[in-house]
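Here is the structure we will look at, set down as structure tokens.
A single protein chain has been removed from this complex, and every other one stays in its place.
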Amino acid sequence: MAKFQSLHDAVRDNLKDGDVVAFEGFTHLIPHAAAHEAIRQGRKDLTLIRMTPDIIYDQMIGMGLVKKVVFSYAGNPGVGLLRRMRDAIENGWPRSIETVEHSHAAMANAYEAGAAGLPCAVFRGYRGAGLKDVNPEIRSITCPFTGEELAAVPAHRPDVAFVHAQKASKRGDVLVEGIIGVQKEAVLASKRAVVTVEEIVDDFDDLHPNLCVLPHWTVTAIAHVPGGAHPSYTHGYYDRDNAAYLEWDKVSADRDLFMQWMKTNVLEAGPGAFAERVKGL
Amino acid sequence: MAKFQSLHDAVRDNLKDGDVVAFEGFTHLIPHAAAHEAIRQGRKDLTLIRMTPDIIYDQMIGMGLVKKVVFSYAGNPGVGLLRRMRDAIENGWPRSIETVEHSHAAMANAYEAGAAGLPCAVFRGYRGAGLKDVNPEIRSITCPFTGEELAAVPAHRPDVAFVHAQKASKRGDVLVEGIIGVQKEAVLASKRAVVTVEEIVDDFDDLHPNLCVLPHWTVTAIAHVPGGAHPSYTHGYYDRDNAAYLEWDKVSADRDLFMQWMKTNVLEAGPGAFAERVKGL
Amino acid sequence: MATISDFTPNEMMTIAAARALSNDDVCFVGIGAPSAACNVARLTHAPDITLIYESGTIGTAPDVLPLSIGDGELCETALTTVSVPEMFRYWLQGGRISVGFLGAAQLDRFGNINTTVIGDYHKPKVRLPGGGGAPEIATSCKQVFITMKQATRGMVEKIDFYTSFGHGDGGDHRQRLGITTKGPTLLITDLALWKPDPETKEFTVVSMHPGVTRENVQETCGWKVRFSDRLEETPPPTELELTTLRELQARTERAHGGKKGS
Partner (left out) sequence: MATISDFTPNEMMTIAAARALSNDDVCFVGIGAPSAACNVARLTHAPDITLIYESGTIGTAPDVLPLSIGDGELCETALTTVSVPEMFRYWLQGGRISVGFLGAAQLDRFGNINTTVIGDYHKPKVRLPGGGGAPEIATSCKQVFITMKQATRGMVEKIDFYTSFGHGDGGDHRQRLGITTKGPTLLITDLALWKPDPETKEFTVVSMHPGVTRENVQETCGWKVRFSDRLEETPPPTELELTTLRELQARTERAHGGKKGS
């Protein structure tokens, strides 16, 4: 049953040291505010799952929260590489991290299987691809009807998922619109789910019947954080702040500059800052 | 690429003797007009796939079009049994039919796997259930990570699917709303797809982005048949004609009465009759 | 308080089933008695109960009882409506349903159900509709409630076909098959409430409805009935319960009664 909480309390109650956690979003609705709260609270030894680790995973890795990343594409979307993640992988700074690497198809199927309560996902994939030689979690299964060999990967079952969404109703139901990514699957695959929202509305009575809605009993906590996806965007609310993505390429290129930026913009800031950041976008 | 055709021509071009065919719809949007056209054209030796065979399958079986039915629940929805299907199974009238029986979960997963281009569906099912002892198409697969035994069934890959929908755009894109059932999966799993629609509109420009839409290049033919789901209903257009469902229970109880009813209401009628039948509903 | 003469056995069955549901339940609802029971619960003591119909409607609150599991009313009053594959994958198999309701053509003392055939599967005397969602409802829901009217041809020593698995041969049979859910935990008939014995899993009468005798229960049941040592009497329907059920049925009759196209 969804509990309305401050973001501070929602992160405190739902994210523990050593957790397997997914902050999901596919270019759209990236839960920046929630990731920053996790950094402020100094969680340790996290295993991060994400199809597209981007700035927030770069930040968490750079701040030393992370021991392992399970992913399929690690980049600053539309800009380039993730420099903090590279520094951790190539140089062990601030700590070495383990990586488990998949394709998008495998990751999407693994979330789907997690949401569906299955132990593994089965799909046609990885043929001729090198990842199956370096990732022991890529195995195969034989179709009992055709004999075709299909790929199998373990289902994702995070301890907790964080997602950002447009609206919650007062009862705690959540609406996600536009590019919906794997957010529904991430929430349903996880033991706990924390959602930050742009807006809380009385009810969802007038919604079209076939939208992407998460019932309140699938959500653990909801925090009202306007602008909480900045610098990514929220369909219907504000656009992507592309300058911030470009800025990150510079900030993340230098360890000292990175630490200073994090101090100013994350450690000494709070969720309330996000509403300001999206003004005019 | 969707071709706009009369229902007569769409059925003539897309349904052949001996085809494996799915007329899908889950209580809502049952493609009655398309099934009646198939009966008028006298197709033979069809294998019918359907989660919930109902009146139209009772009619096709009673008229002798069918050699095999793949299904999970055969009933007159909200009323009772399918008397023509029973007569075929129990007494071989007008011909004996083969049945391949699954659970809903298996059928839904088999359509999903078909849409996903996979040879089989994998799910947790049939534990302790008797169907796996009488249906050789229910097999198992072992999760390579946990050792759990999961059920596997062949994917559905019909030659042709028939569905009814609310709207087509002039370009041939199709919108399905409300209880969407397995229609999208049935269309995507099939080699060809024929859609009857209530209405043809200029475009879909104002639709919410996350609705159930079939792009024109996934549809083979579209026929404009207002009322084409009668006596089932079309969300946003007309309600279920419950009296017709009750009437069917009586009509189908007697072979002669059945034949007479089919002559009057199907063989000597045409798709144009459906618009009349939904007036006032 | 209503008295025995004021209600029918069917009404008592529906209301007893409604009482077994709580506000936090997420129910997979079938048509007929389960649908009435779930909606009476929602309209009385469990306003926040979540009702799910296998057609894909989640969180429905119909004003009248649906004619089928896919009525437009269910979709219009639902929080959201998903595809049928999603319903069976994410919602049922995903383990999110707390109570699944099943009816039965044949039932045995261990809660195994047949709705497939009477007689031999390949040469059936009567071909019934089949299992539909039941095989997986029986194993994926956290627990299963069964409702049926008692009759010797329905409550039988041995069912002709295992459409859905209850407790099998009893004891730990579920666990031995790798099933982790509880299975049938309650049988609600028009005469009594039954619960599985904690050890043997045989259904045992724990409460008889007002005015019902042990003989009534035994003579409508095809196996030798076990009665609990602490047999209770089911409280009769309250005025609120009975009024709610009857008004629901009256609204349903008015809504669906005379509807017919040209």
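To keep things simple, chains are lettered A, B and C as they appear, and every chain counts its residues starting from 1.
To be clear about the criterion, a contact is a pair of C-beta atoms (placed from the backbone, for glycine too) under 8 Å apart; a residue touches a chain by one contact, two chains touch by 3 or more.
Remember, predicted model here, so these are calculated numbers, not experimental data.
K.L.:
Checking the contacts here: which visible chains does the omitted one touch?
P.N.:
A, B
K.L.:
Based on the whole complex, identify which of A:23, A:57, A:111 or A:248 touches the chain you can't see.
P.N.:
A:111
K.L.:
Out of A:171, A:235 or A:255, which touches the unshown chain?
P.N.:
Touches the omitted chain: A:235.
K.L.:
Tell me which of A:85, A:153, A:251 or A:266 is the one touching the absent chain.
P.N.:
Of the candidates A:85, A:153, A:251 or A:266, A:85 is in touch with the missing chain.
K.L.:
Suppose we count only contacts with the excluded chain; which residues of chain A make the list?
P.N.:
26-28, 51-52, 71-75, 77-78, 81-82, 85-86, 89-90, 101, 103-105, 108-109, 111-112, 123-131, 134, 148-149, 178-182, 184-185, 212, 230-231, 233, 235, 239-245, 276-281
K.L.:
In the full complex, which bits of chain B touch the chain not displayed? Write them out.
P.N.:
The missing chain touches chain B at positions 1, 112, 115-118, 173, 185, 188, 204, 207, 209-213, 215, 217-218.
Keep this in mind: only the chains that are shown with their structure count from here on.
K.L.:
Distance from the CA centroid of chain A to that of chain B, rounded to the nearest Å?
P.N.:
Going by mean C-alpha positions, chain A sits 39 Å from chain B.
K.L.:
Which integer distance in Å separates the CA centroid of chain B from that of chain C?
P.N.:
Taking the mean C-alpha position of each chain, the two centres sit 28 Å apart.
K.L.:
I need the residues of chain A touching at least two other chains; which ones are they?
P.N.:
Within chain A, residues 116-118, 209-212 contact more than one other chain.
K.L.:
Which residues of chain C are in contact with two or more other chains?
P.N.:
75, 81-82, 89, 93, 140
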